[in-house]
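All protein chains but one are shown in place.
A and B label the chains in the order they appear, each numbered from 1.
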Amino acid sequence: MTSLKFTVKQIASILGGTTEGNPNTIIHKITKIDAGEEGGLAFLIDKKFEPYIYTTVASAVIVKDSFVAEKELPCAIIRLENPQMGLIKLLQFYETLRPQKLGVAKSAHIAKTAKIGNGVYIGEGVVVGENVEIGDNSKIHPLCYLGDNVIIGEENILYAGVKIYENCVIGSNCILHSGAVIGADGFGFMPDENYVYEKIPQLGNVIIEDDVEIGANTCIDCSTFSSTIIRKGVKIDNLTQIAHNCEIGENTVIAACCGIAGSVKIGKNCILAGQVGIKDHTVLGDRVIAGSQTGIHRNVKKGDKVIGSPALSMEKGLKALGSIQFIPDLLHRVNELEKKQEK
Amino acid sequence: MTSLKFTVKQIASILGGTTEGNPNTIIHKITKIDAGEEGGLAFLIDKKFEPYIYTTVASAVIVKDSFVAEKELPCAIIRLENPQMGLIKLLQFYETLRPQKLGVAKSAHIAKTAKIGNGVYIGEGVVVGENVEIGDNSKIHPLCYLGDNVIIGEENILYAGVKIYENCVIGSNCILHSGAVIGADGFGFMPDENYVYEKIPQLGNVIIEDDVEIGANTCIDCSTFSSTIIRKGVKIDNLTQIAHNCEIGENTVIAACCGIAGSVKIGKNCILAGQVGIKDHTVLGDRVIAGSQTGIHRNVKKGDKVIGSPALSMEKGLKALGSIQFIPDLLHRVNELEKKQEK
Partner (left out) sequence: MTSLKFTVKQIASILGGTTEGNPNTIIHKITKIDAGEEGGLAFLIDKKFEPYIYTTVASAVIVKDSFVAEKELPCAIIRLENPQMGLIKLLQFYETLRPQKLGVAKSAHIAKTAKIGNGVYIGEGVVVGENVEIGDNSKIHPLCYLGDNVIIGEENILYAGVKIYENCVIGSNCILHSGAVIGADGFGFMPDENYVYEKIPQLGNVIIEDDVEIGANTCIDCSTFSSTIIRKGVKIDNLTQIAHNCEIGENTVIAACCGIAGSVKIGKNCILAGQVGIKDHTVLGDRVIAGSQTGIHRNVKKGDKVIGSPALSMEKGLKALGSIQFIPDLLHRVNELEKKQEK
């Protein structure tokens, strides 16, 4: 990460903390308390790492306000009410210092009918189709493709190689990672009497609302004739499939490698762990949580937690999955019971 | 989707149906019966949505020939023998009206030895290697890559950012979605005595026959020295892995997020649901159906349906998976039985 240099005093001031030890110690990176290095700043967030503070090579450590040193410390410290929030705040501060890309590369291919806002960055080799609109301060990194009529709001970041099919709409403050594909055809076919599949044209689009993050190589298919909708604040990790006609509710989080089949409707504030699969046309209420590798084939009610394939309620599911190992033993014991009973 | 306008009468004529209500009502989009909007055309396909027809905001609804209205209707109707086929037919009609891309972009990089057919579209930034052949009317969207000696038949669509490694062969009437990778090296290594893996060169190719659709970010690896083969009419959804030396039989359908290991042979007319995994060298007969998340480790006979990991026959598998929830109870009951028997 950035190799910018700050003193311990400067960092304490950025984070609103108090210092002990040499306030002029130079910090040039964030590091781990147990793998520290000189000039590094570590964070003591998890109590179990406390012993490391007495031997750390890090030049400074951020600790909780209530921290009491039991021995002399080899490093400066910064006291904060909440070291974890301090770490995030510091990362956010560093983030603002990252060099910003600006301007439109000469090698970008931009249709004359496209409307480009102010402060926009369009990188090398980007292709912008007819009637595309790109809002102010959006950053389109190299080799992205925006099909005809795509509308992109303000303050978005599209990393290198994002592909958006025609007619899709992206809100503002979204981040789309490299290789994400938005608006590819839904998987819709109609078998004839000889099992030859005729394609059902997929003429809808994808609408992504504000504050959404889409992971690398994740795919969100267009709707058959209306819109696949990703609501405000949704976060989707890498390599996840969202099929046609789905709707993902506000502030729902989907981890990597999930497969959401067609016309699934997911509520608000849900959390899907990795590799979850959801059958087509299933409905999940708000605040549903699904454990990793869960296979959801039936609707899940508001607030329910599920795990297993097929999905069970979390409590029941954890017990059931945890007892699969005992089946061979059960078989043996039932054999024995039957033998004895026959006597 | 397209905002072209037609009257109810015109649509009835396109679909071969009869109208009731105002035949001059203007329709400008397809919509849902329960979320209709003015100027929208809805389809009453599923009987359970019938109540909505009396309150729909849609301007017209397509119904079955046999439909009998129980009250006054707020919309025009079009009667068809098969409303579902009508929807597909209408989508196909709209599809033909989509603006077509044509011509070769100046920014495309086309080797001099490449042969380009008539009516071909080659978009901005496309890279076409030595000796590549592209058949008539094929559309290569922006930022695609065709390695040396790739042969592509007629009437294909390659969406933005498809990558095809050298020597691969694509038939005619195929659709490859954005980010699909055809012909990457199969995953072949040989460990030495120190567990260091030596690469086994992968020098074969991929052959994709006619009428195949390949989903976004799906990967089909090249064969070690012969061909990975995708037969005529196969449809593969997004984010699926087809490893080296596989052969996928005619008109087989593979849903998203499947992982097919090396040298698997799948018959004709099979259906794999999402997230299915198949072990290397496994053989599936024709018309096999595998439920979602199934793990197939053994050959599956013609016509068999399977589910579970490891895969069981569908009937047995559904029962078995459905009874996992009862194992904790079984453990308790067997404990009780043993206690009583000991008395």
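In the analysis below, contacts are C-beta pairs under 8 Å (C-beta built on N, C-alpha and C of every residue); 3 or more make two chains touch, one makes a residue touch a chain.
Here the structure is a predicted model, which means the values were calculated and not measured.
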| item | value |
| --- | --- |
| Per the touch definition above, residue among B:G17, B:G40, B:G179 or B:G267 touching the missing chain | B:G179 |
| Residue among B:I230, B:A243, B:I271 or B:I289 touching the omitted chain | B:A243 |
| Omitted-chain contact residue, chosen from B:V8, B:I122 or B:L143 | B:L143 |
| Option touching the unshown chain, where B:N156, B:N205 or B:S292 are the choices | B:N205 |
| Touching residues on chain B - with respect to the absent chain | 107, 109, 125, 127, 143, 145, 147-148, 161, 163, 165, 167, 179, 181, 184-185, 187, 189-190, 195-205, 217, 219, 221, 224-226, 239-241, 243, 257, 259, 261, 275, 277, 279, 293, 295, 297, 308-310, 312, 316-317, 319-321, 323-324, 326-327, 330, 333-334, 337, 340-341 |
| Contacts of chain A with the absent chain, listed as residue ranges | 1-2, 29-32, 85, 88, 91-92, 94-95, 98-99, 105, 107, 123-125, 141-143, 159-161, 175, 177-179, 211, 213, 215-217, 233, 235, 237-239, 251, 253, 255-257, 268-269, 274-275, 292-293, 321-322, 324-328, 330-331, 334, 337-338, 341 |
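Heads up, the rule we're going with is that only the chains that are shown with their structure count from here on.
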| item | value |
| --- | --- |
| Intercentroid distance (Cα basis), chain B paired with chain A, Å | 25 |
